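Complex shown without one protein chain; remaining protein chains in place.
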Amino acid sequence: MLEMLTVDKIIKGALEEDLGWGDVTTDSTIPSEAAIKGNFIAKEQGIVCGIEICKRVFEIMDSSIDFEIMMADGQKVQKGDILAKISGSARSILKGERVSLNMLQRMSGIATAANKYAEAVQGTTARVVDTRKTIPGLRILDKYAVLTGGCHNHRFNLSDLVLIKDNHIKAAGGITPAVKAAREKLSHALKIEVEVESLEQLKEALQAGADIIMLDNMPLEMMREAVQLAKGKALLEASGNVALEGDRSAKAIAQTGVDIISVGALTHSVSAMDISLRFI
Amino acid sequence: MLEMLTVDKIIKGALEEDLGWGDVTTDSTIPSEAAIKGNFIAKEQGIVCGIEICKRVFEIMDSSIDFEIMMADGQKVQKGDILAKISGSARSILKGERVSLNMLQRMSGIATAANKYAEAVQGTTARVVDTRKTIPGLRILDKYAVLTGGCHNHRFNLSDLVLIKDNHIKAAGGITPAVKAAREKLSHALKIEVEVESLEQLKEALQAGADIIMLDNMPLEMMREAVQLAKGKALLEASGNVALEGDRSAKAIAQTGVDIISVGALTHSVSAMDISLRFI
Amino acid sequence: MLEMLTVDKIIKGALEEDLGWGDVTTDSTIPSEAAIKGNFIAKEQGIVCGIEICKRVFEIMDSSIDFEIMMADGQKVQKGDILAKISGSARSILKGERVSLNMLQRMSGIATAANKYAEAVQGTTARVVDTRKTIPGLRILDKYAVLTGGCHNHRFNLSDLVLIKDNHIKAAGGITPAVKAAREKLSHALKIEVEVESLEQLKEALQAGADIIMLDNMPLEMMREAVQLAKGKALLEASGNVALEGDRSAKAIAQTGVDIISVGALTHSVSAMDISLRFI
Amino acid sequence: MLEMLTVDKIIKGALEEDLGWGDVTTDSTIPSEAAIKGNFIAKEQGIVCGIEICKRVFEIMDSSIDFEIMMADGQKVQKGDILAKISGSARSILKGERVSLNMLQRMSGIATAANKYAEAVQGTTARVVDTRKTIPGLRILDKYAVLTGGCHNHRFNLSDLVLIKDNHIKAAGGITPAVKAAREKLSHALKIEVEVESLEQLKEALQAGADIIMLDNMPLEMMREAVQLAKGKALLEASGNVALEGDRSAKAIAQTGVDIISVGALTHSVSAMDISLRFI
Amino acid sequence: MLEMLTVDKIIKGALEEDLGWGDVTTDSTIPSEAAIKGNFIAKEQGIVCGIEICKRVFEIMDSSIDFEIMMADGQKVQKGDILAKISGSARSILKGERVSLNMLQRMSGIATAANKYAEAVQGTTARVVDTRKTIPGLRILDKYAVLTGGCHNHRFNLSDLVLIKDNHIKAAGGITPAVKAAREKLSHALKIEVEVESLEQLKEALQAGADIIMLDNMPLEMMREAVQLAKGKALLEASGNVALEGDRSAKAIAQTGVDIISVGALTHSVSAMDISLRFI
Partner (left out) sequence: MLEMLTVDKIIKGALEEDLGWGDVTTDSTIPSEAAIKGNFIAKEQGIVCGIEICKRVFEIMDSSIDFEIMMADGQKVQKGDILAKISGSARSILKGERVSLNMLQRMSGIATAANKYAEAVQGTTARVVDTRKTIPGLRILDKYAVLTGGCHNHRFNLSDLVLIKDNHIKAAGGITPAVKAAREKLSHALKIEVEVESLEQLKEALQAGADIIMLDNMPLEMMREAVQLAKGKALLEASGNVALEGDRSAKAIAQTGVDIISVGALTHSVSAMDISLRFI
């Protein structure tokens, strides 16, 4: 799900951005033949993600570098665990260090947060999913990290799911004509989701044949009623200010019986996991 | 400092990523001639950043869209403030919405955090700066946001400052030969920074003529001694686990008399500012 | 559905390919100030498609060219009809002529063929759709032309629909585990289609909850039975050697009651519509 | 004549277009370690073309795939012939299948049609050539396929031959001044071709020293006269509505004694050759 | 002959290279609203070339800049002449200054040198032409400058002229089979040139029907004999160590009666013309 053609472009862009026209420090102080060894070490607990990409950074930088993965994407690691061992040209390793860590730390940060949400809804039938609130240019990595952490993906972009919102409804003259227009003009291969704010709208969306219905910022009580109305007829997605704790916790929402809970913060507000490359 | 040639590439890449092969929902439910109006509204307090870029997203999407900036980059806004007004083709505005918000929210999030650090060191002679721990491909935006929030920038990439670290020192045979090699081989236009872990090393770096000396994870007490030794001879940079609060607060560090405090979290762990595009 | 950011890249690539390092004939024989006028004329009956793109070719070539569209995409035109009028710099128009016609003729050729299929299934509940058998790099144009001609689109690429075929079934250990794996791992936003070769397999796919079932090269009689079994439970897609005439005509297949008929020839074997740019 | 730097760009673009952000079906249902074997089989008679490119698609996709070519470009194959054998990672092979077939089928379709034209003019001194009526972005492949089928190429783009047409003649004030202008301003390395509609024009073009003269839509009788006038002084090219059969058959035209017969349909209206990848 | 699609790419690349991530000096010291005026002034005599490109640099940088061309490409200018006037945003003008001058000075330097060669052969029937010894990526500009200075172009690249050299002759088994192979396999639209070192080879090349024959480093006397043998049958090109003065001066060579004299130094060893942007 992480096509290397696309990943390679991201990595090359990142290396060019960071190298500028050359690593002046390394090239002036380190002999070209010098070798180095190091370990990628977790400095806090979390879910590792991006270790294959980390490896690929160094392959692109210098194919003679040896990179041994010790912890695969998705594994839970403890402070002090070695994620990977690296050895080879000191120049090449130092030049790729920052880019590899930037990617690994962000992706592991996302996976770690996703894992907490996945655990929060365990035992319910709901799945927590991401949104399109990702970093421009890195959506493919962000969504992979969400998956690695145990959550699921929502649509990837504007062309792989019909998601009829407020403005579409207004412009089309209602939920029914909006769904009808989409079904008639668009590929049968696409699902249709409708965003609703009331149970009235929910009923109309069901009647119109929506495959998925998004309950926008609905109180928990209303969600429960929605589940009664829609269960088995359409997937229900809860959306809006979901958190790990508090009134609108993922767990409380999951217990209403909805199928999907979308959480923007998974990707728009990420805490990088603390990982370092320690030379030995 | 935000060259539009570069920014345009980022925006186009982001739009292509989000549009996929077309916005199926909008094109099937909204007539091409439909118009729409909306306001970008702050849903929490913060420092706005990226509003020009937001405007540029829509210019690239559709040059007939009208976008009026109400709050310039760097302004402090309150919950409910209107940052910009937009009107024009409903299709074009809806297609650019997510990309514009993703950029605006991240950049404002960075600026808001930076602003807190800038306030924390007010009254001291220290400045808080960013690092290279940025999002691959977006460094130019991340660093601009740091500046907008009132902090400053460290080097942009590996080619515009010599920063001699542990491994360079080892490979070169010491701080003195490392600095000497860099000075002899590299452009006179570059400053030379040396990372040190002890006062012994600090003295050697001063002796070697370093322009900047990074005090890596030094206790506050040792930093104060370092200031005594180096003040006026080189810029001193404190680095390592700096936070807003606690033992290693930016304020406490600033009060030791160091010149520069670098904070990776400014860009590696960003909380997006809550901003929405509300249609009217 | 035809995002101009993408279309512009295709057009620029086509112009660069055709211009090489310059149009030696035009630049050496025609004064830079010479003007010219011409009409795009249909030389046979058909459905026009690509006229907006044609206009865009000349906008990119030279924004001062005047291009007036007389027949919009989707209109049926007769031999001799004027599709568009063009006037402006002789140099610029001659340089864009071939590229504009190459795109217009292919797209109109596809739309014209699609229109015949659309008419063939009129009165039934089936829709004819395209496949991924398109020209590398031009899928967005090919699929738009199919739509313009009155047919519909199948999935755009490998990431917007699950389509479980023979090899996937074998590798997963059967239809049921394959569908289960896809549903568990993938986004709820994706539909799942299963390709079947027998009614046995059809039943298993229905049981597994497939949204769409592809009947691969089934005899008409078997298709009718499939319709009895599946109607209302899943969409049925007929596939394999469909033509306008003969045993496996789109019409005959449509009359079995299937929902979708996919036709690869719509895009893999295209007859360009004969259109010329006549100068006046 | 098929430079791999250019071909690689086309292939990568095609793979990116088809993969989108990942092959959801294959990655969710097939284990990463699963292997597969298959044969590319001709399902109708024709001239194979593009088999090297087919191989390159899989090399780019996954360098560990084994691809054995059984029939080289240019070979005539019968229904049932194996063109190539493939084995390796099931995931990688399935992901590259559609792109490889799309290219192979189109190129073989062109070569097969070209071969019929080549046979039609056998025994005469004429050669059938292609035109610039190719698919945007794929001209290099289209022209290679024409050559593979036994026909020849006309100019590749607007910069490698001077071709003076109607509009150039009018703007320059006649054939003579047009040819003179081209000769004076342009490289001596370029040939000059003039398009004529009458024998009067032909004489003027000869007098002006044209290297090649295009007889635009001339009746066969007039062509014969043209041959009498021009043979040995300039190459004569017949153009306009050439077909395999009928009044303006390539054979009949070739028998007039012209040197070159250009056929747009070779590339603007292509029937893909039926080839499939059958797994064993 | 200078297609803007290509030129724009070169200019954007040059601006990105020179701006890095921003012009730190200009953005920090000059207010965004400051305006400036200046003149591009020749500081030595020469032929101006690239002034349109210079204008385009600033259009791309900032479309509100006013740029008035005073001396068109090809004009001979004296020390002190104003080539163009510029006014507008100080920031934008200063950011584009270096790139515009780098291109203008190189192109004018080439045109000025070319002009000297053109004058040297005036009165003869020979033309001086360039070679493929150009700067990687800028061939289109280099060749345009040669033309602007009054010389002519040789082939643009390896695909628009057959040029059979030593190695091709050896591999093909002689001049005759090499020419035959090229004529049979390649487009009739291409001329065939053969490089020869002796009069024997010249005769064989003539016999084989070469369109152009390159006399590689031949003494003047032998060139005169070659002219006797070949005049009217093929174009003769003199090549090898041609200079403005001395034994192998362009003038002396031209007087032998050859048609073409190719001079690599026109583009491989360029003296930039001294031009400055003086602010007023």
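Order of writing sets the labels: A, B, C, D and E. Residues in every chain begin at 1.
The rule we apply is simple: contacts are C-beta pairs under 8 Å (C-beta built on N, C-alpha and C of every residue); 3 or more make two chains touch, one makes a residue touch a chain.
A quick note: this is a predicted structure, and the numbers were derived from the prediction, not measured.
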item: Chains still shown that are in contact with the chain withheld from the display; value: A, B, D, E
item: Of E:K55, E:R132, E:K231 or E:K251, the residue in touch with the unshown chain; value: E:R132
item: Full-complex contact with the absent chain, from E:A181, E:L199, E:L220 or E:L244; value: E:A181
item: Of E:W21, E:F40, E:Y117 or E:Y144, the one touching the omitted chain in the full complex; value: E:W21
item: Touch criterion as defined above, residue of B:D23, B:E193 or B:D274 at the omitted chain; value: B:E193
item: Residue ranges of chain B at the interface with the undisplayed chain; value: 127, 129, 147, 152-156, 159-161, 185-191, 193, 212, 235, 259-260
item: Residues of chain E (touch criterion as defined above) contacting the omitted chain; value: 10-11, 13-14, 17-26, 28-31, 34, 36, 90, 94-95, 98-99, 101-103, 105-106, 109, 132-139, 156-169, 171-172, 178, 181-182, 185-187, 190, 265, 268-272, 279
item: Sites on chain D contacted by the missing partner chain, in the whole complex; value: 1-3, 5-6, 139-140, 143, 156-157, 160
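Please note the rule applied: only the chains that are shown with their structure count from here on.
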item: Chains in simultaneous contact with chain B and chain C; value: A, E
item: Centroid comparison with chain A (C-alpha atoms), farthest chain; value: E
item: Chain whose average C-alpha position is farthest from chain D's own; value: B
item: Geometric centre distance via CA averages, chain D-chain B, whole Å; value: 52
item: Approximate Å spacing (C-alpha centroids) for the pair chain B, chain E; value: 45
item: Sequence positions of chain C contacting 2 or more other chains; value: 19-22, 24, 139, 156-157, 159-161, 185-187, 190
item: Pairwise chain contacts under the document criterion; value: A-B, A-C, A-D, B-C, B-E, C-D, C-E, D-E
